[in-house]
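Structure in structure tokens, see below.
Only one protein chain is missing from this complex, and each of the others stays in its spot.
After this line comes chain A, so read on.
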Amino acid sequence: MIAGIIAAVVVVLLVIVYISAYNGLIKGRTYVQESWSQIDVQLKRRNDLIPNLIETVKGYSHYEQSTLEKVVGLRSQLINGPADDHQKTMAVSDQLSNSLKSIFAVSEAYPDLKADKEYVKLMEELTNTENKIAYSRQLYNSSVASFNMKIQSFPSNIVASIHHFKISEYLQVPEEEKATPKVSFDK
């Protein structure tokens, strides 16, 4: 009788542990997917902003045609690239960020461009998008870290192997971004 009760209690406890481990894993995976979609939204937003930028700055002769062409090329590479290769996408995105930075750097030489309301607005939009890409990448990596920890630690590792949860890969952070983590085009 008593042995039966103890056995029942143990079984109930095990079931509870199992369920909560499973739910924790699901939550972790959802966080990872969610934070990737944050990045994706920002990449799309930037792709939408780039034609406006090109349109605004192309009248200024100092912009080398090659830089603008490079931006356009990288943009279409992002749009047409394989959507599920996150590392590749981010590598292209980083190149695009750098090219945009050089466009902004050239604009320093044009007081009337810098005073242009549309340009200032565009600049804030692009700065915002660049920062959001950086921040959502940070969020992605910290979500991956906690998800991977759940997959590898006891007892959720057992549940993870039963349900085939796989550890996720971190997004590589470019070297210069490690030193100064956020892009700040202004001031």
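The rule we apply is simple: a contact is a pair of C-beta atoms (placed from the backbone, for glycine too) under 8 Å apart; a residue touches a chain by one contact, two chains touch by 3 or more; residues count from 1.
Everything below uses one rule, namely that contacts and distances are computed from a predicted model.
Participant: Given the options "Protease HtpX homolog", "Ion-translocating oxidoreductase complex subunit C", "Rod shape-determining protein MreD" or "ABC transporter ATP-binding protein", which would UniProt use as the protein name of the unshown chain?
Facilitator: The record names the chain that does not appear here as "Protease HtpX homolog".
Participant: In the complete assembly, which of A:138, A:157 or A:172 touches the absent chain?
Facilitator: A:138
Participant: Have a look at A:128, A:157 or A:172 and name the one touching the chain we're not showing.
Facilitator: A:128
Participant: Under the stated touch rule, tell me which residues of chain A contact the chain that is not displayed.
Facilitator: 38, 121, 124-125, 127-128, 131-132, 135-136, 138-139, 180-182, 184, 186-187
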